[in-house]
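Note that one protein chain of the assembly has been removed; the remaining protein chains are unaltered in position.
Just so it is clear, A, B and C label the chains in written order, and each chain counts residues from 1 on its own.
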């Protein structure tokens, strides 16, 4: 007996399944995927190609390209973050087999901060050489990530925990990992946001970010070892 | 016996089903989803990142960001409205299992006003500080919504009511709710549009919008209570 | 016996079907759909929102909007044409159940002219008030449509006629209608293109377009009557 059949039988026993239920869940996932995919691809259109005239030499154009280094760095950062949020969203849909109006709306709240990424990323890149303004841009970028993370956690909570009947049971280890991952991300971003109101020294903030990311990696490894025991 | 099998048998009894029929309906839904997803994500690219020079301070940039408040408000409004239209479109496809040329064209008429949202939203945001022009922008935005709402109602009427054989039976309560929701939205937007030709006082218009949205919410609650009895 | 089962059995009898064949055909269709959907939605981003200053009045902005009338007209025209090409492409996939490298490449050649629409449409709109330049823009727009039409016909020929084994049999009436539709569109656009090299009088050309579209509609009706007999 495969789990597929088991689940199918169980459904038919409990309540009649709408003939297009699977298709509708799929469609919700694909609509969300399309928004993620467009947001991640639009990141590039805010990086303007250097203007080249007849007087341009490889040296002057190289300088113009080097000036774009913060834009490229911001793009890579946002690509990683959006890809990460998409992977979590993707992972949740492995379990979801039905939805109601509330989970539908929770999903829209996941998509809302995602479409802001091209803006906050470009703003971060634009202000990268002005030490005063970059703190403001960093705050906005952090806020964008806090909202994304929180929205994904809320979606998880609505679809997997609160409306259990709409998802396949998630293993307890998976639940712990997902919750800790998502909430930890949110909390780290929140703490860094608070720190930007204490010190505006960008160097100190960078160090705090590096330390917290490293300590998260260590914690992850420890947690995984524990769960395996 | 699950409803899935019932419906399948019924189809085969009535008329032979094309082997790729389900796939083609799916594709129509996904094409529409892609258009909705792109329109909703393109909303952000009309909000231009503030230009930052070496003389910018957090204060001057903050002022530039605050200047964008109407753009952000317009984006949130349009996001909510497009998401709403998508949810209705999504809901209809729960029932549709086949289509003909006319429903196909009706679906294209749903997509046409949707792709105008990035324009009417940006125009609304752009004119937000000019009290004379905002009435014009509001009219265009309302027109965009009236056409979207009407197109969705027409699509519903074509696919569910007129060509019954192309959809699974919708419960009578669902029909009432869908019709009242969609037509009510259309009528409210239409009334507000007419009012903008009587008074150009933006404050009065805002109050009328708030009152009509609130009364709709109350009506919804009453209607739901009735249908449950 | 449903045709679904018939076809399935027939396949298994003839040659072994790859377990992911249906999925791969689907993916090809969805990739194409995404390109169509993006091209159709990008049409709007070339229509720039009028700049509004503190001195703008509803009258000056109205004039600016009226100036955009050719842009809106061009958008509606391109929307109709792209939607039309998509519907044909969509119709073909009702029959295609497999593909080879050649049909894959033929599909890419369908997508290539489609992505040019945002450019040729914007160019057409931009040149609309310069009677000399509009002929040039019209030629480019016609060329874009000729290539789109031809590419769809080639794709049809490759996937349905030449590699019969890759599609479900199309009814002879459907074949006649599809061929006449697609080739007729191509030929009309080609004739109009040739005419622009004879006369550059835009009014005469407009009349020729109106007459040919009308006569096509009449021919369509006659053809349908014939096929029904």
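The working rule: contacts are C-beta pairs under 8 Å (C-beta built on N, C-alpha and C of every residue); 3 or more make two chains touch, one makes a residue touch a chain.
Source: prediction; values computed, not measured.
Enquirer: Just list which of the chains on display the missing one touches.
Expert: A, C
Enquirer: Check each of C:115, C:194 or C:222 against the chain that is not shown and name the one that touches it.
Expert: Here the residue in touch with the unshown chain is C:115.
Enquirer: Quick one: which of C:65, C:87 or C:136 touches the chain that's been left out?
Expert: C:136
Enquirer: Looking at C:24, C:173, C:206 or C:221, which makes contact with the chain not pictured?
Expert: Touching the chain that is not displayed is residue C:24.
Enquirer: Going by the contact rule already stated, which one of C:86, C:123, C:153 or C:178 would touch the omitted chain in the full complex?
Expert: Selected residue, touching the omitted chain: C:123.
Enquirer: Which candidate, A:56, A:173, A:206 or A:221, sits in contact with the chain we can't see?
Expert: Spelled out, the listed residue whose C-beta touches the missing chain is A:56.
Enquirer: For the chain that got dropped from the picture, name the residues of chain A it touches.
Expert: 2-4, 7-8, 22, 26, 29-30, 33-34, 36-38, 40-45, 47, 49-54, 56-58, 61-62, 65, 76, 79, 83, 86-87, 90, 93-95, 97, 168
Enquirer: In the full complex, which residues of chain C touch the absent chain?
Expert: 12, 16-20, 23-24, 27-28, 30-31, 34-35, 38-39, 42, 45-46, 104, 108, 111-112, 115-116, 118-119, 122-123, 126-127, 129-130, 132-133, 135-136
As a convention for this text, only the chains that are shown with their structure count from here on.
Enquirer: Write the angle of the rotation needed to overlay chain A on chain B, where the fit uses Cα atoms and the result is rounded to the nearest 5°.
Expert: Resulting rotation angle: about 90 degrees.
Enquirer: Whose C-alpha centre lies nearest the centre of all protein C-alpha atoms?
Expert: Of all chains shown, the one whose C-alpha centre lies nearest the global C-alpha mean is B.
Enquirer: By CA centroid distance, what chain is farthest from chain C?
Expert: Relative to chain C, the chain whose C-alpha centre sits farthest away is A.
Enquirer: For chain A and chain B, what's the span in angstrom between their mean Cα positions?
Expert: Going by mean C-alpha positions, chain A sits 26 Å from chain B.
Enquirer: On chain A, where are the residues touching two or more other chains?
Expert: Within chain A, residues 34 contact more than one other chain.
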